[in-house]
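With one protein chain removed, the remaining protein chains of the complex are shown where they sit.
Labels A and B are assigned to the chains in the order they are written; within every chain, residues are numbered from 1.
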Amino acid sequence: MKAAKPALMLALAALSTPRLLAQIQNQPDDGQWTMAAKNYASTRYSTLGQIHTGNASQLKLAWSFSTGTTRGIEAAPLVVNGTMYIVTPYPNVLYALDLARPGAPVKWKYEPHPQPASQGVACCDVVNRGAAYADGKIYFNTLDAQTVAVDANTGREVWKAQLGDIHQGESMTMAPVVAGGVVLVGNSGGEFGVRGWMAGLDAGTGKLLWRAYSTGPDQDVRIGPAFQPFYADHRGKDLGVNTWQGEQWKIGGGSAWGWISYDAELDLFYYGTSNPSPWNPDQRPGDNKWTCTLFARRPRTAEAVWAYQISPHDGHDYDAVNENILLDLTLNGRPRKVLAHPDRNGYVYLIDRATGEVLSANPFVFVNNSQGIDLKTGRLKLVDAKKTGTKTVRDICPAPPGGKDWQPSSFSPQTGWLYIPRNNLCYEMQGTQANYIAGTPYLGAMARMYPGPGGSRGGVSAWDPVAGKAVWKVEEDFPVWSGTAVTAGNVLFYGAMDGWFKALDARTGALLWRFKTGSGIVGQPVIYKGPDGKEYVAILSGVGGWAGAVVSGGLNTVDGTGALGFLNAMAGLPEHTAKGGTLYVFSLP
Amino acid sequence: MSRRRTLPAISALLLSACAGPQQSSLNSAGPQAGHTESLWWVFLGILSLIFIAVLGVMLAALARRHPEFEPASPERTATAADRTGRRLTRAVAAATIATVAILFFLLVASVSTGKTIAGLASPSSSLTIEVTGNQWWWYVRYLDDNPQRIAVTANEIHIPVGRPVQIRGTSQDVIHSFWVPGLNGKRDLIPSHITTEWIQADRPGRLRGQCAEFCGLQHARMALWVVAEPESQFEAWLDRQRQPAVPPSDADTQAGYQVFMSHACVLCHNIAGTPAQGQVAPDLTHLAGRMTIAAGTLPNNKGTLGGWILDPQSVKPGNHMATISLKPGELQPLLDYLGSLQ
Partner (left out) sequence: MCSRCRDGIAGIAILLAASFGCQREQRNLRPEPTGQAMFTPLKGSNPSSGIAYEISEGQRLYTWYNCSGCHANGGGGIGPPLIKTSWIYGGEPAKLFESIAKGRPNGMPAWGDRIPEYQIWQIVAYVRSLNQQEPSSATPKRLDTIETNPQTIRAARARTGK
């Protein structure tokens, strides 16, 4: 999809006006960070401008805080009403730090005591991606599939809901989103043969309002008269059953462990579902709907308004759970309400968020197992030679973590660009027979990943969504497993897996400042205004997650198939970082 | 029986006694095996004649009287030697030409039979069955473009009479070989490869096949049954295979269901519609409808099934079914439950 030059200029001009700022940010920006994605549009953009490209080089460590954990920290700290809230990896302790007092001492801590056995059903380290604040309460999930609401002032538990069963392989790692009084949460477990779902809980009482499954009959998937998918092969009765062999949809995956965006005007929330189970596609013939699918639903009733399956009959673990950044762009001369979705399969999708029509899909990493999207049918065009199954296929790009895994991008209305933290990995896979035993992995594959073309294993790209290509790129030795966050001062923050926390010029990619933290960074940076009026940047450092499992899990690199194939690519990580678990907060002197 | 048919019939009977008429290349049920069988008779006929002729010539040569040795005039000996030499040369030449001609004829017959059989492969198939060899059982999956019409079973294949069927073979572990003599020749099942073979049954009946490539301890007890039945019966059978398992209906089968779900059975076996979804062992969803158990080793009835569950290693030593221990009173309900899985 190539935009004409005048349209591009127009788009850039349109994007840089304050009017559009209001359009794309559904909440007023007061220097707080009340949900992991910053706002319902998921831009992770802060309007604070005290730190800018001119003075970022002077950033200094203001204070730090040790979480007491040593597993991967993927969370985004929240800042609300002068208090910072941090959720740690298992055992999922919630800390409230008082930002008004020097050194930000602990105000209270809440310990949910999740079941220790839940650590055995976490595919990719025992991480937690953060909490959400609404209506005086902090909402977060525990590894053993419970959602908790805690009073933001006192730390007292308000309610707790058990939503999943770890003995069936279910867990929860995602950051909730509260929209319209409904707490939206989803399960994890696409590697364990779970049946994926998204649930809506009443924010005040914790009562389960609805559960929308990702597979099964239309009634369970909440597909009804309101469902108007854009593409013909998405229409039909009970596709969540008919695109599976036998009863395999019951252990078919499609968990909703990723990011949620919400458009209050359209009253739609958007999220993606995970890969189908097992990894070996030969065991589950059919399109396997609705795995690897983007859904648009109404928050109060969960009824699906549209859906688009990004990777039908997926054979590479390309979960569709990545962030959907809501943008109002002018494409081909027309203003469109879109969502930008950089997917695991290596493409940045621009999708009309009202109808589900794919407007463009351009690769942001090297891709050799597909050749773009057929925009008429919406289907991914797969390369036959790279289709996996009960055989060995080599040199497949991108690897299962994809062009980008869960690590979220950010969007700056100043530049009009997305800032995508990416991987550069290829892999080989040997499909084997997957045996289903409830509560254990249901995979049927041995994989080994290695660096992609060029040799670096990741980097950050500034991506022009209208032009459909990268504006600048920065390469990193390891995959960039942290999120990015960008400010009105045109400073882009992200962390590297070797521990360096970096600030780049959002316009050029030039390195403005960096700081070596104690451990590799796989968390999400946040920018906030402290009670003293100063701008602060906070990041949790503690290597882990799927990419860092070699360190956080103490794995043995003699076996390249470990960590679902990541061990082969990350053998050198232990020389660069050890385990950690510390919060770092920076500001100007 | 007419005299023309007597000899072949007797030979067929004698030969087929080895494996029973159900597993005999001389009891072909379809076109592919039919061509092979005809070729076999051609070879048998011609080679028998040659055998008899060669035996005859040898006996004649042994029976010939040699004249006593007596000195003869040089001219007479030379003439006699020349005459004999010329006769011998002519005889050897004639025999050689005859041999080459017969061999060439047999070559042409073989090649043309092979080509004919290959030509029986349809360009498109209305029925494709995926057969995966495991140690020491057969995984069978009926393919279909519509995934909800795919059916999975084990060790027993049903095919409709008169329709060509494509067998897509592969293996889960070592090289096996799919061989149903009444239908077609052997086709190796090779891990990570797909080999195909076409079969067709022209009359209803039951045919036995077995693994034809040594594959381990129980290679000898890896048999498979092919049931050819009229189209309507076949469709009814296939439709039943697509359904999930019959739920337990009374207290007895309920108890048996609980026994199954609480033991190691669920780690390996699949019963569609229940929590047992293991993939590494034969699918049991419609076990009660099958003729045999343990890949043709035992007929399928309560007695044999009970013995198999209690002590599989004495029936088929070395096979991969675990020896589990059941408490007294658990076996009967379990057998009743499995017996209800039509």
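Keep in mind that, in the parts below, contacts are C-beta pairs under 8 Å (C-beta built on N, C-alpha and C of every residue); 3 or more make two chains touch, one makes a residue touch a chain.
Worth saying up front: this structure is predicted, and the values here are computed from it rather than measured.
When the omitted chain is restored, the residue from A:Pro225, A:Gly533 or A:Gly554 that touches it is A:Gly554. When the full complex is taken into account, the listed residue touching the unshown chain is B:Leu267, out of B:Leu127, B:Val246 or B:Leu267. For the chain left out of this panel, the touching residue among A:Tyr133, A:Tyr442 or A:Trp513 is A:Tyr442.
In the complete complex, the hidden chain is touched by one of A:Arg195, A:Arg457 or A:Lys529, namely A:Arg457.
Contact between subunit B and the absent chain runs through residues 262-264, 266-268, 280, 311, 313-314, 317-318, 320, 322-325. Think of the hidden chain as still there; on subunit A it touches residues 116-123, 191, 394, 428, 430, 432, 435, 437, 439-443, 446, 448, 450-451, 455, 457, 477, 549, 553-564, 566-569, 571-572, 575.
In this text, only the chains that are shown with their structure count from here on.
Inter-chain centre distance (subunit A to subunit B, centres taken as mean C-alpha positions): 54 Å.
Across the complex, subunit A is touched by residues 143, 146-148, 150, 152, 170, 172, 192, 242, 244, 266-268, 272-273, 275, 277-280 of subunit B.
On the subunit A side of its complex with subunit B, the touching residues are 241-247, 251, 283, 285-286, 390-392, 433-438.
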